[in-house]
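Here the complex is missing a single protein chain, while all its other protein chains stay put.
Naming follows writing order (A, B, C and D), and every chain is counted from residue 1.
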Amino acid sequence: MPSVSERLVTPGRAAGGVALVAFAAVALAYPSIAPNPYLLSVGIVVLNYAVLSTSWNFVGGFTGYISLGHGALAGLGAYGTGLLVTKGGLPSFGALVVAALLVAALAVPIGYAALRVRGASFVIVSIALVLVTLLVFQSWASFTGGSRGLNVPRPFPGMLRPEHHRVFFYLFLALLAVALLVWWLIDRSRFGLGLKAIREDEDKAEALGTPTFAYKLVVFVVSAFFTGLAGGLYALWFGDLDPIFQFSILTGSYMVLMALLGGVRNLFGPLVGALVVGVALEYFKVEFGNTPLHLVATGVLLALVVLFMPDGVLPALGSLLRRLDRTTDSSIREVTAAELAAQRIGGEQHAQSRNG
Amino acid sequence: MPSGALLFQSVILGLLLGGLYALLAAGLTLYFGIMRVVMIAHSAFLILAAYLAWWSHTELGVDPLLSMVVTVPLFFAAGVLLQRLLLARLRPVTLTMMSVLLTFAIAVVIEGLLGYVFSGTQRRIQLGYGSASLELFGARIAVVKLIAFGLAAVALLSLYLVMKKTAFGWALRATIQHRDAARLVGIDTDRVAGFGFGLGLATAAIGGTALSLDTTIYPSLHWHWIGPLMAIIVVGGLGSVPGAAAAAMVLGLAQSLLQIELGTTWAQTVFYIALFLTLAVRPQGFFGGRLAQRF
Amino acid sequence: GDEPEQASTDDPIVVGISLPLTGDFSEPGKGVQRGYEAWAKITNDKGGLLGRQIELKVLDDQSNADRVVADYEQLIGSDQVDIVVGPFSTRLVVPAARVAEEYGMLFVEPAGAAAEVFQQGFKNLFYAAPAVASDHYNHLAEYLLALPAGQKPTTVAYAAMDDPFAQGTAYGLKAKLEAGGVRTVVDEVYPPNTTDFSSIAAKIATSKADMVVGGSQYQDGVNLIVALQQLNYQPKLAAFSTAPTSPEFAAAIGNKTEGILSPTGYTQDAPYESNKEFVEKYTAQFGSPPEEDEANAYTTGQVVAAAITAVGCAEQGDCQKKLVDWVRANKVETVVGPLSWDETGKPQGAHMIQQWVGGEIKIVLPADAKETDVVYPKPAW
Amino acid sequence: MSEIELVDVQAGYGRAAPVLRGLSVAVPAGTIVCLVGPNGAGKSTVLKVASGLLAPRSGAIRVGGVDVTGQGPQRMLASGVAHVLQGHSVFAEMTVAENVLLGAYTIKDKARVARRCDFVRDLFPVVAQRWTTLAGLLSGGQQKQVEFARSLMVDPKVVLLDEPSMGLDPKATSTVFEQVVRMRDAGTAVLLVEQNARRALETADIGCVLDLGRVHISGPAAELLADPALADLYLGGRPAEPLH
Partner (left out) sequence: MRSLETVELTKAFGGNVVLDKTTVSFRHGKVNALIGPNGSGKTTFFNCVTGMIRPDSGRVLYGGADITRRAPHAIARAGIGRTFQLCRVFPRMTVLDNVLAAARPANLFRGARGRAEVDRARGWLTKLGIEHLAGAEARNLSWGQQKLLELAGVLMSEPETVLLDEPAGGVNPALLDRIGGLVRELNAEGRTFVIVEHNMDLVMSISDHIVVFDRGRPIAEGPPAAIRSDERVLGAYLGV
């Protein structure tokens, strides 16, 4: 008796496939159809958000550890790249990869300390991570440039700005594709199932033989690596780093907001969230101009999501589709004790015939 | 080597600062340890209270301390509403996580509205006694800091007594630990949880007023406070009011003394170092917290 | 080719600006905005430039360096403004200037005074004020070092915000005093978001330094002064950048202003011709006379206007290059006097020193511009 | 007249299909009615509806003849309905003493509370021994004993017990069943859910077999015990062997 989850093409999946192809087509064509360089730069910002929240979702989505501190990892990636270029003399993209690897390496001790505690304590630690890195990068002025910021030299000197945007748009798009691919691979693997077990009940997962700490650490490092890459790429694109904005809790919380809005259990959840929130942020900015009402709008949006769509947009859409699809009946059948007794006997024979 | 005068002056400043931290952390402790809600917006409410104190001083000309007559009940009511209308809607299973995000949203909304109404400009109450001070064995104690310290001490003590000695305190703890069972012994859990939250916010009103006496305020200032306060309640032991108070005093003093050699910025890292050490060595906190490791 | 920009007189010149209207720099940011508005109004009342009206398009960057880039991106790339001018403060000027540079736009700015603005290799940038940060105290340093040995301050305490401009002023003075043999006893740097100054003040007070120098923007200066007063510290001289020139300053520190010094690039009484017009019309428009920030913005407008008038065009594209070349090669008469620039865009002038005397802020240095004498040592505050 | 009565109740969770579909039970004063049935039949749901934790979608609940449909647990308690939950429901981070005393939250008479306290401390030695321990640190069975003790602090007219013997050792199980009988003898109406079905039916007056949210069979408890068809499907194959 095939159940819903085993049917190959469900309406949800079909819709997802169509949406994915459409998104890819639009994304690839965007630099050519964007009416002006400004909108292209908005596209880059949105893609950057998408990469960041997808990276965040390696930890948040699989293990359920909500980190408000991923902004720090992005900031480290950005500063790492910048410092390797300016002080280390590395070529831009070499510096980017080295910096992301360094962030990943640094994520091992950070994760080692932070992942020992769960729930609220983890959130606090993650917030502390941002504040600590902010303090360090502000105070250690001789190395980092302090509050005055750091200027990252252009990877393509002399390139005019519109062209520069175009190149980076594709770079971000490629990075997003890789991050999504890795997430998808983990999601369908046994490793992924183990991570999800951690999200549900860590002790139980441990008792079932899952090396929970190692699993968490590995996925944290993977997440840090992608976050570092996103931060570094942003640094190369943007050029000016300021500790206040690189190490901001707001960055981390945007990642959470986006992932949550789209749906953390969903491959494309963070991407959808980034599209919605990124575009909304730009819209608020244009709409409310010079007032801080964009903060209010962000807050209200987050609150609405938490209150009314805690599982995100995609699952909400999914259940809507399922309700529309009359052919699928409820996955729970009801059986009386008598039927159960009969079924047990049948089931036993079934099992035996298979073993035999 | 710092001079003796500087050391003594720093000790005094540290103690005064610690008192303020203690008050500000107390409310957080309440939601966090007892209600399992991570209240990111606490410091945003602090700043809000500080703004109200500032506003009533500049616009109405009343002493900021007097503004508490309005802000304390107002914040209590706001807390009850916040709990009943928003937090109560969260699913119990994901309460801890989702409350982080929800209160984060509230914090951002408050920050945005403060910015909208009062602009992002830094504000400071200009008090007649703003730069007055008393002398103590060669050191100086600013009058405003002393008042803030006194407020903190009184508010903390009252809070402790309410939680330990009243039926309300019991009912609150029972409600949080097993809501259905609490309802079944006859506790009006909705009301109790609402009042608990109101109480926490009322401390924010007092803390904010104390803060406004001697600091510059601006809408995004709450980020500056949230880190040290979170660190304090973890070090003190989640849910323990005396623990928070002790940790606040110790860390405030440490910060003040470290500033002599390290400067203001590096000295702030003491909070985070203490936080990491605590989680590594004694996750339930150093001064209290019984089953806190469960969080 | 086609020259659609050969504008008719009813097609305004749109000037794009991003300003910190909220956030850390909001007070001076709003001052700069008033300055720009005054410039647009005064110019338009006289018939505009090239017969076209000036229209300002102002965005708020929330004192946020990320935001300021997006703003200029929007102004140039999307809104297609004809001219851009700078925001307030070095921290925002540098990233903004890069956007303008990469779009090939002229970038005259009112508030990027720190040295590093001129070290970025910008070719289109010009700072529209008399002197860069490190030179702001030149006259004060000269004065102090010339004092007889017994009177000369021997120890100085410095506290500066970790901000290119604020630190630039304090360290500019520090370098000169140290070279003249004046000892540094406290040297503190604090990040822009600091609110608690009591420990810095404790260090300064217990050091009993003869003189205190604050590298401040606005509120940090106020806070530090109050904290010092709480500790009853009475130096012989106290100098703070920017803050004491603000209209709010005296009330903010409870009117205990006596003797506080500050550098400034502008005075309402300056004898330049355009300044009289500026002060008069500005006061009519806003109800109070202009301060330094307003003047800097106005100066920026004057520089841009001179270039546009001389070159005869104002739009994106080739015109911008002509404008840049013109500014580089010429001297411009402004409300702060004649300005000219070296190839990095650095102005070639000096700041004056003001002091609070008898409840008012007055020019005290240099000798040829002074309204009253320096009060030294300063009375208790 | 029945102390508590559920009439044609439909109830369920969220938007899902109803769990109880047209269920009726009545418990007269001084009677033990025992609900048995397979896992997931809806037994706990019946008790939740009866104590007001779960509002029914339709149907009526009457206590002492008065319609109380839709009232919350606080009002229900005031009308004399007490409910001991299935599983573990101690206040884990409060002491045993605080747990027990909270059982008397609605009682203002201090002397009566003190008397009750002494009574439950005598009844369950572990409650007395671990008086100042945090309840969450007790073993599973000890926690159940604390819960039962907590419910004994009031004198309700109706008691709803959801598997009170689960996890208890034989001694404690006997104590619990003795108390249930005692309550009945004092005139209380007891609605008992038990998987220890044979023992429960031996104690009860009336038995009800629940399956898929409906009452499958009900009748005098002894008759149900004797029915071989029921034994196979609901009560376990063999009657209990004597221990020696």
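The working rule: contacts are C-beta pairs under 8 Å (C-beta built on N, C-alpha and C of every residue); 3 or more make two chains touch, one makes a residue touch a chain.
Given the structure is predicted, the values throughout are model-derived calculations rather than measurements.
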{"item": "Candidates A:L40, A:L115, A:A205 or A:A274 - the one touching the absent chain", "value": "A:A205"}
{"item": "Hidden-chain contact residue, picked from the options A:A113, A:V167, A:L193 or A:V300", "value": "A:L193"}
{"item": "Touch residues of subunit A, complete complex, unshown partner", "value": "3-6, 185, 188-194, 196-197, 199-201, 203-213, 331-335, 337, 340-341, 343-344, 347-348, 350-351, 354"}
{"item": "Touch residues of subunit D, complete complex, unshown partner", "value": "13, 16, 37-40, 44, 86-88, 126, 137-142, 144-145, 163, 166-174, 195-198, 232-238, 240-241, 243-244"}
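Simple rule for what comes next: only the chains that are shown with their structure count from here on.
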{"item": "Centrality ranking, top chain (CA atoms only)", "value": "B"}
{"item": "Between subunit D and subunit B, distance of the C-alpha-averaged centres to the nearest whole Å", "value": "44"}
{"item": "Separation of mean Cα positions, subunit B and subunit A [Å, integer]", "value": "32"}
{"item": "Where subunit D touches two or more other chains, by residue", "value": "none"}
{"item": "Interface hub residues of subunit B, defined as touching at least two other chains", "value": "115, 120, 263, 265"}
{"item": "Residue ranges of subunit B in contact with subunit C within the complex", "value": "3, 5-6, 9-10, 13, 17, 115, 119-122, 124, 126-128, 130-133, 140, 142, 145, 215-218, 220-221, 224, 256, 259-260, 263-265, 267"}
{"item": "Complex contact set, residues of subunit C against subunit A", "value": "21-22, 58-60, 62, 64-66, 69-70, 73-74, 76-80, 91, 94-95, 98-99, 102-104, 116, 120, 161-164, 167, 189, 191-193"}
{"item": "Subunit B partner contacts - residues on subunit A that touch it in the complex", "value": "64, 66, 68, 113, 116-121, 123-125, 127-128, 131-132, 135-136, 138-139, 249, 253, 256-257, 260, 291-303, 306-307, 310"}
